[in-house]
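What you see is the complex with one protein chain gone and the rest in place.
Each chain carries a letter (A and B) given by its place in the written order, and its residues are counted from 1.
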Amino acid sequence: MANAAIKADVEVQDESQGLEAIQKQVLELKAQLDSLSKNVAEDKLSMIVFSGDLDKVLASFIIATGATAMGMDVVMFFTFWGTPVLRDKGKSVGGKDMMGKMFGTMLPKGVDGMKLSKMNMGGMGTSMMKSLMKKKNVASMEQLIEMAGELGVRVFICEMSMDLMGLKREEMIDYPNLTYCGVAKFLEEAQNSKVQLFI
Amino acid sequence: MANAAIKADVEVQDESQGLEAIQKQVLELKAQLDSLSKNVAEDKLSMIVFSGDLDKVLASFIIATGATAMGMDVVMFFTFWGTPVLRDKGKSVGGKDMMGKMFGTMLPKGVDGMKLSKMNMGGMGTSMMKSLMKKKNVASMEQLIEMAGELGVRVFICEMSMDLMGLKREEMIDYPNLTYCGVAKFLEEAQNSKVQLFI
Partner (left out) sequence: MANAAIKADVEVQDESQGLEAIQKQVLELKAQLDSLSKNVAEDKLSMIVFSGDLDKVLASFIIATGATAMGMDVVMFFTFWGTPVLRDKGKSVGGKDMMGKMFGTMLPKGVDGMKLSKMNMGGMGTSMMKSLMKKKNVASMEQLIEMAGELGVRVFICEMSMDLMGLKREEMIDYPNLTYCGVAKFLEEAQNSKVQLFI
């Protein structure tokens, strides 16, 4: 029996080493999995709204509200022509320089000033589209923005665009989830988003 | 020898517990890995074709057919100005209301009605581009759409756009893989796609 017991003892030692080796492999796998997890995108949609055209901004909000309804986290980054869309037509600010005044006059003041990218026909196409949307029960831009706010869509506004166009924070719309930031902040969000769109 | 045997027995118990603990860790890793797998995108390309411009729709089909040739699954979601591009010029439908008739006349009827987004020059630029494409052996829009159908590119058409523009299903092209749907259906596809583009 002495031999058997010795054999058992030896095997137990082997097992012990086997266990240690496997434990090591498992820990390595765990580390690898954790690092991979950090690289897998979240259920998030990030959009750059570069355009200020009625049709494109409309599309961006339909996508945004649709995505939140599906449980996705949504971030919209308004830049360039998209920026003045978020002006509040009821607010006006003074103290602008000449360029700021010029841009202030030429750029659409909020959603009412937006036009179709095609078939605007001196405003007739745009009016026609708006009345059609009403008739077909498509939510208006004002309703979509309000809905987006309630659904938790986060809105980022590009600081460089604000500066270039001479826009001031006091003239922008009231929105529950509004942040002024640069492109780096947007890219951070886009990096771990499942879906990214440039509109 | 009794001591050795007892020691072996005790160690075997330790090993036993060690094994159980590792087995538990392995099962946890497995669960974590399975849940991560569900969040990793498939080899799929999802495109929103918002534009109805010849150059952009052309680009979208060149990308689509190129991607299928690489083995990717491809979904194209036609919305807004992209929708009338898929009308069949050989089909006509009646029973449209005034708005529907107006849109029907003003919107391009299928691929022949498309124009370049730039340098259209009253149609001259568009004609020039088409003859150039022929000369340089670039596939025409008709050929590209047929190729896409054969390669299994799935085409989604936005129901809201159809409704807004007064388009009827009977006037759309025959395509092997055509679905009418809303933005939610597209987002479902985009969510697990490696690549998404808004064109």
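In the analysis below, contacts are C-beta pairs under 8 Å (C-beta built on N, C-alpha and C of every residue); 3 or more make two chains touch, one makes a residue touch a chain.
These numbers were taken from a predicted model, which means no experiment stands behind them.
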| item | value |
| --- | --- |
| In chain A, positions touching the absent partner | 1, 4-5, 7-8, 11-12, 15, 18-19, 22, 25-26, 29, 32-33, 36, 39-41, 48, 50, 52, 79-81, 99, 102, 106, 160, 163-164, 182-184, 187-188, 190-193, 196-198 |
| Interface with the unshown chain - residue positions in chain B | 1-2, 5-6, 8-9, 12, 15-16, 19, 22-23, 26, 29-30, 33, 36-37, 40-41, 43, 45, 55-56, 59, 62-63, 66-67, 69-70, 72, 117-119, 128-129, 132-133, 135-136, 138, 194-199 |
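Going forward, only the chains that are shown with their structure count from here on.
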| item | value |
| --- | --- |
| Rotation angle superposing chain A onto its copy chain B by C-alpha atoms, nearest 5 degrees | 120 |
| Centroid distance [mean C-alpha coordinates] between chain B and chain A, Å | 20 |
